[in-house]
Structures are given as C-alpha cells and as structure tokens.
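Take this structure, written in structure tokens, and hold onto it; I'll ask about it next.
Shown here: the complex without one of its protein chains, the others still in place.
On to chain A.
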Amino acid sequence: MEGLKVSDAKMVVYLHPSKARNASLAIFRELSSLLFKFNETFDGVVLAYEVNILSNLAKILPTIHPYFGVRLKAKLLLFNPKPDMLLEGKVVKLGQQSIHIIFLGFSSATIILEDMREEFRYRVKHGKEVYVTASHKRHIIEVGTIIRFVVKSFEEEVLHISGSLLPAHTGNARWLDKNVQESQADSTKKRKESDRSQILDLKKEMVKVETYALKTNNRSKKSKRRRTNDS
C-alpha cells in the first residue's frame, strides 16, 4: 500500500506554565492532539509518533502567561494519499451505485459506479450484494473483501477518499495477487515451451547441418574415390 511514510521531525512544543510539573505528559497530550488530523506542516495525517525529548531545559516565552518551549525530536508516521496511489481497504457496504471502504481502520473511501470498470456487474447472490466480473468468475467483491483501488481525490479535512476501480490492476486484492502469480506461472511455462521449441529447432538445424556435413563428406569421399579411380 502506498501513501505511508515515516518522517523525522524536529519541533518545539510550547506548554502552558500550569503543565510545568508534568511536562512529559503535557508533551504527549500535545502530540496526541495531532493524531488523525491532516497537518499541512507535515504534509500528511499523523498516525503515530515516537518522541525523544532533547533537553530538560526549556525556553520561556516572556508573556503574561509564560509558556515554555520544549525541544523535541519525533518520528512521525504520516499518511498522505495522492491521486493515482494504490490503496487497500476493506469493503463495509456495497450497493448498486457505490462501494464503501474503510482503510487503515480510520479513514473511509467511496467508489461510485462511474468509477468502476465496465466488467464489474452488480448482482444479488443468495441474498448478498456482490460485484462480479464476466471475464473472471472468481473475481468477486462483497462486504468484507479487501480491495485494491486507486485514489481519485482526498478530502483532507474529513480524511475521505474518492477511489476508482478503473485501472486493470485494481479489484479484489486476493484475486489480483493470485491472478498475477498464475499469469507469471503461465508466462514462465510459455517461456519454457518456447525455449524447448527453440532447442528442438536448434537440434533440427544441427541434424540438418550434420546430415549436410555427412553428405558433403560422402561427396568428398566419393570424389576422392573418383579421383583415385580416375588416377
């Protein structure tokens, strides 16, 4: 899955003087307030952090409320999906017009009918709503399926993604993986067959060459004999 990255951040957290007695707790609170929100400075949604307080010394701001700044070094796990990135998520709802997905457990995505390949057909099978494809009987999308889709747009404020199933490499993730292996296996088989045929061809060629060589040898012997006979 794309869109995830780890960033090293150097930052200064300003804390209210009332937090001075337990600064580390206040720092964690401050950093936790960044979680699951899009942050322009970090260019992504902060999903997790690991913090390292650089110094026990803090810089005091000379104001009415003397906030104090603590210098930190933090590792941030960021999520910032861009258009055309490939994401994976779990289908939670499926209808005639759309598929609803949750990915990474916190963000939601919707794929509308217009953004699906034409091969996907909506069906109700045994009371269950599913999307099936005519060309591949086992390529099915239903509630609970992990699907791979492409990002169309990302609403940063509400962390909502519009996705697409138009590209060929999107759909049921398990099926795609299996299909890729099979296609790879097919291609190696074909390659082996073609190699074998090439070898056969070579052998044939060699046989031809040998027979030709034999013929020419015979001819030369004959000619020698002729020559001896002649002589």
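The rule we apply is simple: a residue touches a chain if its C-beta (ideal position, glycine included) is under 8 Å from a C-beta of that chain, and two chains touch if they have at least 3 such contacts; residues count from 1.
Definition applied: contacts and distances are computed from a predicted model.
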Q: Pick from "AP-3 complex subunit delta", "Adenylyltransferase and sulfurtransferase MOCS3", "RNA polymerase I-specific transcription initiation factor RRN3" or "Probable cytosolic iron-sulfur protein assembly protein 1" the UniProt protein name of the chain that isn't shown here.
A: "RNA polymerase I-specific transcription initiation factor RRN3"
**Q.** Contacting the left-out chain in the complete assembly, out of A:I53, A:M85, A:I102 or A:V132
**A.** A:I102
Q: Quickly run down the residues of chain A that touch the omitted chain.
A: 21-22, 36, 92-93, 95-98, 100, 102, 105-108, 110, 112-114, 155, 157-160, 162
